[in-house]
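Right, I'll just put the structure down here and ask away after.
Left out: one protein chain. Kept in place: all the others.
== subunit A ==
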Amino acid sequence: MPNTSESPSGAGELAVAPAFAAIACAYARATGTMPTYFPINHGKLSFEPLPVQPSTPQSPTDGLDHTF
């Protein structure tokens, strides 16, 4: 799309991909091991994931007490 304004905008996502690469490089330098896949460090989880069932608490029932 041709730019229609003076000031640049709407390119925020462009920075995402270089950030991935930069983080991978930083990780490689810091640990001395080259990561070969994303997400880094998620081959084996170091924690017990929270249960996903039920995924959310029951909806509240007091909606009529909060009208305005």
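Worth pointing out:
Assume a contact is a pair of C-beta atoms (placed from the backbone, for glycine too) under 8 Å apart; a residue touches a chain by one contact, two chains touch by 3 or more; residues count from 1.
Rule of thumb we're sticking to: contacts and distances are computed from a predicted model.
Look at the chain that isn't drawn here: its UniProt entry, checked against "Acetolactate synthase small subunit", "Electron transporter", "Redoxin domain-containing protein" or "Isoquinoline 1-oxidoreductase alpha subunit", names it "Isoquinoline 1-oxidoreductase alpha subunit". In the complete assembly, the contact with the undisplayed chain comes from A:63, out of A:18, A:32, A:49 or A:63. Contact between subunit A and the absent chain runs through residues 56-57, 59-64, 66-68.
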